[in-house]
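Let me begin by handing over the structure; questions about it come next.
Of the protein chains in this complex, all but one are displayed in their positions.
Moving on to chain A:
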Amino acid sequence: MASIGRMWRQLKTKYSIYHVFVFLLTFFSYAFFHATRKTFSNIKTTISSEWTPQFCNATEPCLRPEKIWMGHHLFDSSSDAEPFLGWLDSTFLISYAVGLYISGILGDRFDMRKVLSLGMCLSAVVVFVFGCLTEWVHLYSQPFYIILFVLNGLLQSTAWPCVVAIMGNWFGKSTRGLVLGAWSACASVGNIIGALLVSQVLDYGYEYAFLVTSAVLFAGGIINFFGLVPSPKDVGLPEPEDGDDDDDSVSSGDEDETGVTARTPLVQSDTDSPVTFTQTRPQAISFFQAVCLPGVIPYSLSYACLKLVNYSFFFWLPFYLHSQYGWKETVADEISIYYDVGGIIGGMIGGYLSDRMKKRAPTVVTMLLLALPSLWGYSASPNNKTINAVLMAVAGFFIGGPANLISSAISADLGRQDLIKGNSEALSTVTGIVDGTGSVGASIGQILVPLLHKQLHLDWHWVFYFFMLMTLMTVVCILPMLVREVRSMKCFLNYQLRRQAAALVQDTHRTDRQHSLNS
């Protein structure tokens, strides 16, 4: 009983009401962004139907009246519309990747609250124009759709760097893994919200699905503008510690009876840590400097490989399940939720372990190495939906977990490392670089996987091998970081010390023997 009370007091001193609202606001902001993306995926069949005339040939007569059945001719048939829908997806991914680099830079230079709110509101407007306005004025035009999607990709990219940076500002390295692991559920929650909203209003017409999700996103932008505090400095609270040494001093054991630690908020004058009431941020880091920060390139490249696996897995899953087991495409949607769930749990557990170890790379590498057999295990799944779902969750745990970690907690760590602490704002830029490179990897995957399957006529198993290869590449990219982190780990240092001591003892024994021999 007493320990729970102590834990609660610990929590209350470590986190304030600001932390709660920052968590919730950033969580739902990103969720709403994902909801608008999910809207498009879920209405693909309906919008394809809206763009084409009713199918007819020699055996099936063309339906009349023409105004109801044959009036829209953006595409001749739904099979003609499919490649265009694919183009829209690819265009979005590419502009999203480019936008991530730009938004990362913007986030560090301007007020992140404003960047995020503006991004949300403008993206909502673009989505509204794309899905709702074009339908209301019956303007169906391919180039117009593409332009809108490019815009949407650029605007949606403002989300991730800003929300991760804001979370990184509020949650220090000691808890970042667990908190951000739980927080990463925002993407999946957003997918669920999007799917729910769409299913409720799709009967009224697909344009209302876009109206609802874009209106909700716009509302979120307004709420963020009035309620989001991007950094503790804005309200006079101390920034969380990010260096390794300071973590030891504020670890859970070191507090006095009243629960007051050096990080007690709202009590400024007694503590050593300088608290600034000014809004003058440190200068934003330049893009080139950010890229050259230690750890940024390895983790960016690794995330590119990992996001390729993540995205392509989802993209290709419906085809695989249909061709392998004859299951409908809706089954793929349901099963992918298990992957998401596995990923969230993996992110949380991996985050917690890496928080305790105070090192991220060992956890990530271990999980990724375990991902290889889990992928193989999934490819050998029997024709049973329950077992398939379980194997999917396991694969999600080992692949999605590290992906979550890299894109959130590790990006935040890299952006607030000792090298630049207090000297420059880099959090948003680094997050943008890591996620941007990841999205480039995802776009490549979107092009490669269909190529591998269709052009080279490879069996599905070869696609799995390709995924395992990319997972291995992810590990290879992180190896430099792993080596460095393992070297600095306490247990490794202890091990080295003991070896050195043993070598010393051996030396003294040898010299003793020599002496005794000589004398």
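The rule we apply is simple: a residue touches a chain if its C-beta (ideal position, glycine included) is under 8 Å from a C-beta of that chain, and two chains touch if they have at least 3 such contacts; residues count from 1.
By definition in this document, contacts and distances are computed from a predicted model.
The listed options are "Cell cycle control protein", "ATRAID protein", "Pyruvate dehydrogenase E1 component subunit alpha" or "Anaphase-promoting complex subunit 5", and the UniProt record of the chain not shown names that protein "ATRAID protein".
Residue in contact with the omitted chain (choice from A:228, A:331, A:412 or A:452): A:228. When the missing chain is restored to the complex, the residue among A:49, A:77, A:289 or A:379 that touches it is A:49.
Take chain A: the residues that touch the chain left off the picture are 17-18, 21, 25, 46, 49-50, 54, 60-61, 63-65, 68-69, 71-72, 201, 203-205, 208, 211-212, 215-216, 219, 222-223, 225-229, 234-236, 277-280.
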